[in-house]
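Yeah, one chain of the complex is gone here, protein chain that is, but the others are all in their spots.
Our next item is chain A:
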Amino acid sequence: MKPGTRLKSQADDTEVMVIRTGGGTIECGGAPMAEAKPAELLPLAADFSAGTLMGKRYVDADGAYELLCVKPGKGSLSVDGIALVTKDAKPLPASD
């Protein structure tokens, strides 16, 4: 999968743009994400229902994966069953 790919959750409204990726399966709400929207949403896994936030970046512990949430939803992101965490921008004191 190329950086820049947009993935859609099959279990909620979440959409992400892939910034960095390894070879694992990217999931949201417990279900693998895909480039197309599903005809019908799959059930949301209780363990992966903390929600995603628009504009947040989500990463794994090794920094192999980085996803930008471009549409929020009720699911939460994971790779091969391991939850991703948010990565904060390091805001500059308004230099632009």
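In the analysis below, contacts are C-beta pairs under 8 Å (C-beta built on N, C-alpha and C of every residue); 3 or more make two chains touch, one makes a residue touch a chain; residues count from 1.
By our rule, contacts and distances are computed from a predicted model.
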Problem set entry | Missing subunit (named according to UniProt) among the choices "Potassium-transporting ATPase potassium-binding subunit", "Phenylacetate-CoA oxygenase subunit PaaI", "Acyl-CoA synthetase (AMP-forming)/AMP-acid ligase II" or "SDR family NAD(P)-dependent oxidoreductase" | "Acyl-CoA synthetase (AMP-forming)/AMP-acid ligase II"
Problem set entry | Touching the absent chain when the full complex is considered, from A:Gly23, A:Pro43 or A:Pro93 | A:Pro93
Exercise. Considering the entire assembly, which residues of chain A contact the chain that has been omitted?
Worked result: 2-6, 17, 19, 54-57, 68, 70-71, 88-96
